[in-house]
Each structure stands twice: as structure tokens, then as C-alpha cells.
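Here the complex is missing one protein chain, while the rest keep their positions.
So, chain A:
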Amino acid sequence: MDNQKLSTNPTSLKTRFALRFIRSLTRIKMANTPVSSMGTLRKRSQTIKLAADCSMASAVGSKRSWSRSALLKIRSRARLHAFAKEKVVTKKKKKCNRRDVGEVVIQQEVMGANELRQIVPGGESMEFLNLLKETAHYIKCLNTQVEVMQNIVDLYSPST
């Protein structure tokens, strides 16, 4: 069983992400007219970034709190984008931290988890321990995402 750096597992996270992302890239390439200005270039790079985040969240699926949260956000933003004229603001106020769990809140604030909550998707409404677990998984996924994107950039780049 040689595990060098290539994974032969067809259902690994890396593969699931890569396939989705490449499909998105193909769609993006075919949908767009030639990029002519800095503005369209930047817009396209935002589209690509969104596609990457979406591909990763979708590859993870509903197993994780952060991925569920990310998918929800992406989909509701897509809906907003579709109804650009109407201002549809859906305020989904989930159960925020109830302040009656005093012990937990004190620990969180002492440990400075507030910043982390804003960075990890869905972090605002997670319990502290769960936040730590989700963060670990989120970091692993981000690493995979960067790795695959880097591979793709290397492959697309003209070889010198």
C-alpha cells in the first residue's frame, strides 16, 4: 500500500472537491465572454473563489456544521442575487448563545473565541467545544482546497 502523495481513493475529500471545482471552472470559462478589463477580471476571480468555497462545502456535505452553514449562506446569497431588484432580507436568527449558560460564556471570552466565531462559517451559534472541532476540520479542508487550487494553477500555467 504505497501512499506517496497521490491518493487512489476515488471518494476522498480531495477528489470530490477537485471534480466539483473543475466542473465549475469549465462552466465559468464557457459562460463568460472574453475578459477585457480589470473589472471583469476581478469579478471573475470572485466567481472562482465562490466556486471553490462552494465546491469544498458541497464536497463535505451536510456532515459538518460549518459546511451546512456555508452552503446555506451561499444558496441564500444566490437567491438574493437572482432577485437583485427586490430587497429580500431573510434574517435567520438562530439560537444565539444563551447568556444563562454562564460558565461556558466566561470560558469562551477568556479564551478569545469570539474572533474565531466570526471566521469559521456558522461559528456564532456553535457551542465552544464544537467550535474547536469544527475549526480543526475547517482548517484541514482549507488546506486541501489550497493544495488542489495550487495544483490546478501549476497545470494551467505555461510550462517554461
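The rule is simple: a residue touches a chain if its C-beta (ideal position, glycine included) is under 8 Å from a C-beta of that chain, and two chains touch if they have at least 3 such contacts; residues count from 1.
By our rule, contacts and distances are computed from a predicted model.
J.: Match the chain absent from this complex view to the correct UniProt protein name in "Immediate early response 3-interacting protein 1", "BHLH domain-containing protein", "DNA polymerase epsilon subunit 3" or "Cytochrome c oxidase assembly factor 8".
T.: Per the UniProt record, that chain is "BHLH domain-containing protein".
J.: Tell me, which residues in chain A touch the chain that this view leaves out?
T.: 6, 8, 10, 14-15, 18-19, 22, 25-26, 28-30, 34-35, 41-42, 44-46, 48-49, 52-53, 65, 95, 98, 100-101, 103-104, 107, 110-113, 115-116, 119-120, 126-130, 132-133, 135-136, 138-140, 142-143, 145-146, 148-153, 155-158
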